[in-house]
Each structure stands twice: as C-alpha cells, then as structure tokens.
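The full complex has more chains than appear here; those shown keep their coordinates.
For reference, chains read A, B and C in written order, and residue numbers begin at 1 within each chain.
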Amino acid sequence: MAKKKRKKTGLAPGSLVFTGNQYLDNPLIQAFRYDEQLLEEKEAAGNLFAPRIPEKKYWYDVRGIHDKDLIEQIGTAFGMHPLVMEDILDPEQRPKIEEYEDGIFLILQALTFNQDTCTLETEQVSIYIGTNFIWSFQEKPTDLFSAVRERMRKEDSRIRKRSSDYLAYALMDSVVDHYFLVLDEIELAIANLEAAILEDPNSQVKADVHSLKLQGVWMRKTITPLREAVGQFSRSDHPLIQSETQIYLRDLYDHVIQIMDLNETYRDVISGLYELYQSELGMKMNNIMKTLTIISTIFIPLGFLAGVYGMNFDVMPELRNPNGYMIWWAVVTTLVIGMLFIFRRQKWL
Amino acid sequence: MAKKKRKKTGLAPGSLVFTGNQYLDNPLIQAFRYDEQLLEEKEAAGNLFAPRIPEKKYWYDVRGIHDKDLIEQIGTAFGMHPLVMEDILDPEQRPKIEEYEDGIFLILQALTFNQDTCTLETEQVSIYIGTNFIWSFQEKPTDLFSAVRERMRKEDSRIRKRSSDYLAYALMDSVVDHYFLVLDEIELAIANLEAAILEDPNSQVKADVHSLKLQGVWMRKTITPLREAVGQFSRSDHPLIQSETQIYLRDLYDHVIQIMDLNETYRDVISGLYELYQSELGMKMNNIMKTLTIISTIFIPLGFLAGVYGMNFDVMPELRNPNGYMIWWAVVTTLVIGMLFIFRRQKWL
Amino acid sequence: MAKKKRKKTGLAPGSLVFTGNQYLDNPLIQAFRYDEQLLEEKEAAGNLFAPRIPEKKYWYDVRGIHDKDLIEQIGTAFGMHPLVMEDILDPEQRPKIEEYEDGIFLILQALTFNQDTCTLETEQVSIYIGTNFIWSFQEKPTDLFSAVRERMRKEDSRIRKRSSDYLAYALMDSVVDHYFLVLDEIELAIANLEAAILEDPNSQVKADVHSLKLQGVWMRKTITPLREAVGQFSRSDHPLIQSETQIYLRDLYDHVIQIMDLNETYRDVISGLYELYQSELGMKMNNIMKTLTIISTIFIPLGFLAGVYGMNFDVMPELRNPNGYMIWWAVVTTLVIGMLFIFRRQKWL
C-alpha cells in the first residue's frame, strides 16, 4: 500500500503527482445544478468553470483521479489549497477531515469485499465542500453514489431542500453503509469457518482463518481514522455546517462506532477461531497418538512373545509341550484383554 | 446481526423501514394514566392520541415493533425526531442516549440466556421520555416490565409519586437486573466446565469453552455502550431529569460498572479455562507418550534379543548351550528391571 | 458471587432485603462514646438511639448484617438514605464512596487468605460517617478492628484527639493492611510453585498455578474500585473531612496503589509461571520423545537384521559361513556405535 509513496520521496510537499493505479481511461465527470424546485444534470463538459449562479447549489462528481492536470484546474478554479489537490491525487491517504477558511475537505475509504479473492478492496473518496458547491472524487469507475443520485431526482428530496453540507453527509452515509455489507460478509465467513474447523481442520481452513484475521486488521486500520474524522466533522463549528445537519452527523458517527465495535468483536471471534483450530488440531494429534500407542502397546509385547518361541535354543521345554501352542495363545489373549481393560479405564477407548 | 442492515443500504437516512424479525402478529399496547392518587390502565386503544390531561402522567408500553405505520403515527403525534423513529424500528442499535429539546431517547438491549442453545439473546428496548409521558418499546412479546407494573399498582408506589424520569429509571433498572441473572448463568457454566476439564478434557468441553468465550465477547459488546449511555444519562442536566432521580441513576450506573467488572473478570477466568484445557490436553498427551515410550523402550530391544536367537546360522554356540535358554531369560529379566529402575528415576512411573 | 442478586430481581430499588449468608446468630454491637479525656465502652444495648451529647464522639460497630430490621432502625434513627441501608445489607457491593449532605458512606471489601482452600475470602465492611459519629458494619464475627480498639483505649491516642473522619481513616487503614498479608501469602505461593515446576511439573502444580491465577483476577476486581473510592475520598471536600486528615488519606491512597502494583506484578509473574510450566512440559515431552526415538532408531533396524537371518530360504550362503554369526555381531556393533555417534552430534545424548 505504501509502495507508491516511493515515486514521491524527495519532491516538495504540495507537488502534484498521481501515485495510484489508473482504473479508467478518461475521468467521468457528472455535474448537478439544483435547488428545491429544479435539478439539472449534465455529463462532463467544458463549462464546468463557468460562473455559478449564487442561488443554485452544485454537485460535481468525478470518477477517476489519475488526471493531475484536471485536478489542478479544478482545484485552482474552486480555490482549493495545494495540499488538498495533492491528497486527492494520492489514493493512500488515511480518512481525515481538514477545515479551511472557505471549504472543508474530507477523505474517506470505501470498502468492498471481493468474493473471489476473499480480500477487502479500498477505494478512496474525496469530498470538498465549498459555499453552495460540492466536489466528490471517486477513484474507480463503479458509482458509489447511485443511490444518492436517485434520491436527488425525486421532487421532495431532503437533499435538494437543504444546503450542501447535507449532501456531503448523504455521500458519507452511503460510503459508510457499505461497511455494513462488508461486515456481513465477514460474519458469514466466520460462521462457515467455524463449521469447517469442527468438521475437518485442514490446511485450507488454517489459511482461511489467517486471511480473515488479516481482513480485520486492515479494516481496523481504515475505521479508526474514519471515526476520528466523522467525530471531528460532527463536532465542527465551521460556518459551512448547519446545526440541523449535525444531528444527522451524530447519527452517522453512531454508525461508525457500531461498525468499529462489530469489527473489534469479530476480531475477538476470529481469534477464538484460531484457538479453536489449534485445540482441534491438538485433539486430532491426541487421537492419532492414542491410536499409535494402543496398537504399539498391544502388539510390540506380543511380537516379543512370538519371538521368544521362534528362538532356536536346543533346550526349550515349552516347545516340546504338546499344549504349548494352546497355552501360548491363552496367555496372549489374556494380555490383550487386560490391556484393553486398562485403556478403557484411562478413557483412551 | 448486521445482516438486516442490507435491506436499508441506499435509502435516505430517516426513512422508516423495519429491519428486524417479527415476533408477534400485532403489537400489544398498554397505556397507564396515573398520578399519586389514581392509576388507570387500558389495553391498546384508538384514543392513544387523545389530548392528555396536564396534571396526569402517562406510560405507554408497546410490545412488538414491526408495525412501521404505528411507530410513525406515535412518533408524529408525540413529537419525536425522524431519527428516533428510525432507531426504534431497527433492533440492531447500540445502547445509547440522545437528548432532544423536548425529549430524551434511550436505547437498551435486554439480555436473556437461552438454556437450550447456551447462547445469549438480546431484545431491544427503546424508551422515549417526554414531558409527563413515557413511551417504551419492547421487541418481543415477553414482558420485561411486569415487576414495574406490579409496583405501580401499589398505593404508595414511589413511581407514582415521582415524575416520569423516575419511571424511566425503574424501567432501565429492571433491564439491567436481567444482566445479573445472565452473569449467574455464566458463573454456573464456568464452574461446570472447570470440573469437566479436570475430569475429562474431551472435544465437547472444548466446544463449550469456545462458546462461553464468545458469550463474554458479545456481552462486552452490549455492556460497553450501555455504560456510556447510563453514565451520560446520570450526568445529564436535561430539564426532564430531576435532581432527586440522579442519585438513583448513579446507583444504576454503579450496577452497570459492577456488571462490566464481573464480565471482564469472567472473561479472564474463561481465558484461564482455555489455558487449563490446553495444559490438561498437553498433560494427557504426555501420559500417552510416556506409555508408548515405556512399552517400546522395554519390548523393542527384547524383541531384538529374541530375534538374535531365532537366526539360523550354522554356528551359533549359545544355542547349543543346554542352559542357554535359562541364561537368556535371566538377561531379559535383568534388562527389564534395570529399565524400570531408570524410568522410576525419571519420574515416568 | 452474583448469585444472591437473584433474590432481589424485580424489587423496587431501595427495598431492604438481606442477600448474603448469615455468619452468626445475633448481630454483635459495640458502642464507644469518647472524647480526648474519656472513653466509655458498652456492648450492644437498647439505648443506642438515646440522644447523643454533642461534645462527645461516638463509634458504633456492628458485626453481622443479616438483621434487616436492625439495619432499618439504625438507618432511620441516624438519617441514612434508603440506598445506604440497601447497600449495607447486600454483601456483594463493589468498594465505593458516596457523599450525602450530612454523611459519607463507604463500602470496603476486606480480604483474607484461606490457607486450607488456597482461596481468597472477602468480607464486606460498610462505614457511615456522620457528624460526630461513625457506624461500621462487619459481615463476619471475626473482628477486623481489634487493633484500632486497642489504640483508642490508650490515653494519648491520636484517634481520640481528632474528629470522626480520622477514625474512619484508621478503620480503612486496618482493612487495607490486611491486603499486604494476602500479598505475602501469594508471594510465598509463587515461590513454592516456581520451585515445584522446575522440580516436577505434574498435574497438581498445574491446578495450583491455575488457582493462583484466579486469585489475582479476583483480587484485581476488588482493588480497582477500592483505589477509586480511596482516591475520591482523599480528594473530597466534604465538610466532614478535615484537611489534616487528608494527608493521611493520601498516604492510604499510596498504599492502595502499591497493593495494586504488587498485584499486577504478581499477575505478570504468575503468567510467567504458566509459561514456564508449559515449556517445562514441552521439554519433558521432548526428552520422552528423544528416548523413544533413540531406542527405536537403534533396535528396529537391528531387529530387521536379526529377522533376515531368521528366514528359512533354502539358499542363504551367509548362514553356511562358519564365521557368519561373528560377522553379523560385528556389523550390529558397528551400526550401534555409528548411531550413538550421530545422536551425540545431534545433542540428543
């Protein structure tokens, strides 16, 4: 994850370099101009930087962040600090919030669970809140905000009625909601693994527990700063945040805390899985050793007894006894029964 | 647990959707109108929303929270915030307290221990405190508040004398009291498991320790936010909370702390059980290996000695010796005695 | 421990019910009336509630707390809050301090180490400090305060010179001193167990380590709230606490911190014991396996060699060789020496 940083070491801070992977050819830009009555949509166009109408609110959404010239143009036109532009271009940022005089800048990491590789994938989402406008930047082509768009298109949508900070909240909320889906996947995986361990604790199961454990570690790494950022946002007294939005932000904060709790709980549960796996393995080893010991303890002495009467000494009276062979078998049978009795008393059988 | 969230992902916050399981056909509503002199009870009725008499206090208790229209009607009639209604309908909330201008909203999770499955079950309880009225919402049909109801029916009941916040305290107290019962069950289970481990650390015992450990994890997940909520409630200076109630709330807070301590202590004890189980297993393995080693160490060399004199070389002088067989047995016996002596010195016997 | 709570679940808070075990038939009450000049003692009597002389100070000590009527009488006569009375009757309280307008209420848990069962026993001590009087309640018949009584009887006793809060301090101090004795016992047990593990890590040792670990867990459960209570007491600005007493309370607080440190240190040491035990067991297992492997590795191949020449093929030229038997022994001896050489190089011998 930190690997891409290398490209930048040695550059002046604030230098604009894209340090991530490029997921699509050209950035997709979608612009909304809206007020309570009217919503106008248009796909990326040249007039992005045309003067804005003060009574209207604007939402610009960019998918694909590899075009550093575009980011620079946007940033300059909308008065963003150079460090903001640098952060948008670096998809390895921790979730954070930064307040500037005339804007608030938010970085989030959206999580999705890749079913094929059983790993978490992150997508950086940056949101810049200005006076009556919002810029959102998504790293990948999939649209995280389609549900928000749907809601905006409805006549009586609360998003259109309220100011930009509420839209920012709605965007954050839809990112946070994805975490619950990921936790669902993890919960499912835990249940499956627990069953698998109790049935057959093989090598695959161990690798899966290990991998699941790692997901919890990575997830915590993302959630902890998210909690701080959302908490700071909900307590902020920046003029761009209205007090009626704060109650929603506090609710969002509660959700993040809940996600964090669940993740910590799942981490404990996964630790428990690991221990369960270890005991299951120990138990299996125990059973293997018991089998070995029972067989050896019975048959090695018997083998000795057979060996004795396979010796070729000239004088061995037992061999001459016509009932010797019968007596020998009687002794052997008695021994076996005695041993089985002892084993049972030891609870080995 | 988080599974039900899925249904909601993508909806606007504040949208009313029931995301839990439905436990009964129709919500049961019980309404109390009371003052110090008189207590009137009635089952759910249409006149819930009839104007209230200012000198009287009201307690409305709802069992079953799946009817989102009902919740919406109640919420609107009694001036609850949309987020309150949303939380009532979502039985996966963390315990919390939220203060609004003209009301206080509380979420608790009642715990019960299911004897059959040896697992904890939670039931969400929401309490809304308004001026001279309280709404309580229970998720399941069993009545958690029957004892409170009994006490209210008594003439000189403190609940009837005091204002609504005291009733809220009484409801919380009866939820918290159930935690002690759960801890009793856990304590009992610990004692049983410790005995079982020392007697026979088998596979079932291991599964039980694992399961008990999980209960402690889930319980902590519920108690930690409960502590925060009760603590915040007891320190609150909301006008609806009277100062003479606060001493009771502090006492309640002490109980929650005590529950938390006990749970943490039990978690330590259960961890100890797990270690005990591991050592017991190790000790058993040790005994098995000792048995195997003693038998093998004695009989494999003896088997070799028998094998030697079972060889068919033409010239083997010992075989011709008339006392050879006797001498052979003497050697074998000496060897066995010598080995037993060594084993005893090694404390293997 | 929490088991007795069950009896109360469902009752109104502040209801007086005794929830502990009864240790003696009738409560023992001892009353002291004293000032700097004079000390008058009397055993429990009816005139406990006779009007007090304002210039005198009073100490009432009760042993045995099962008589709820007595407690109620006392509480009512001396103006205690209902919750205080409830707490006195419930011997499962966490150590705590509660300040009321005209009194301070303290709960402590005295610890004693039962040599026979190697477990900790707790005894609840409640202290109520009022203006010029103190009530102390001991759960069991043994007198924790005999040393304090002795000191009071001396002419120039500091207790008699100072106000009631100093007496309360002296009582607390004598409870806290018992913790050091318990820690001594634990230290002794640790030293014994360490020696036992290094000598012979058997099953009894394991059970003892487990039990000692539990004692540390329970002890922490008692000390943590004790620290809070003593700390709060030493910082309190309640009018009943005089500033010259506070320096003593701070000293007491230092002692509690020292006890807590020692307990945490011992817990770490006991954890180390457990690990030592595990390694000792592993080492022993290693030795057992080494013995088995050495014996098997030497004699199983030799057994095979003997078996070869015990075969009955018609044509086996070695058997006909008159030196065959000698040569065979030479080969066997060489093999054994070679293997011993290898084992030594592997540090198995």
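FYI, a residue touches a chain if its C-beta (ideal position, glycine included) is under 8 Å from a C-beta of that chain, and two chains touch if they have at least 3 such contacts.
Keep in mind the model is a prediction, meaning the values are calculated, not measured.
Student: For this file, in which 3 copies are placed, how many copies does the full complex count?
Tutor: This structure file describes a complex of 5 copies of one sequence.
FYI, only the chains that are shown with their structure count from here on.
Student: Can you name the chain that lies farthest from chain C, using the mean of each chain's Cα atoms as its centre?
Tutor: Taking each chain's C-alpha mean as its centre, the farthest from chain C is A.
Student: Between chain B and chain A, is it the same set of residue numbers doing the touching on each side, over half shared, or a different set?
Tutor: Different; most numbers are used by only one of chain A and chain B.
Student: Kindly work out which chain lies most centrally, taking the average of its C-alpha atoms as its position.
Tutor: Centroid comparison flags B as closest.
Student: So if I superpose chain B on chain C by CA, what angle comes out, to the nearest 5°?
Tutor: Superposing chain B on chain C takes a rotation of 70 degrees, nearest 5.
Student: Taking each chain's centre as its mean C-alpha position, how far apart are chain A and chain B in Å?
Tutor: One centre to the other, that is 26 Å.
Student: Quick check: what residues of chain C touch more than one other chain, meaning two or more?
Tutor: Residues 310 of chain C touch two or more partner chains.
Student: Which residues of chain C touch chain B in the complex?
Tutor: By the definition above, chain C touches chain B via 1-3, 5-6, 8-14, 81, 83, 93-94, 96, 98, 200, 203, 206-207, 210, 213-214, 217-218, 220-221, 224-225, 274, 277-278, 281-282, 284-285, 287-289, 291-292, 295-296, 299-300, 302-303, 306-307, 309-312, 316, 318-325, 328.
Student: So in the complex, the part of chain B that touches chain C is made up of which residues?
Tutor: My answer: residues 147, 150-151, 157-159, 170, 173-174, 177-178, 180-181, 183-184, 187, 198, 247-248, 250-252, 254, 257-258, 261-262, 265, 268-269, 272, 275-276, 279-280, 282-283, 285-286, 289-290, 292-293, 296-297, 300-301, 303-304, 307-308, 310-316, 346-348.
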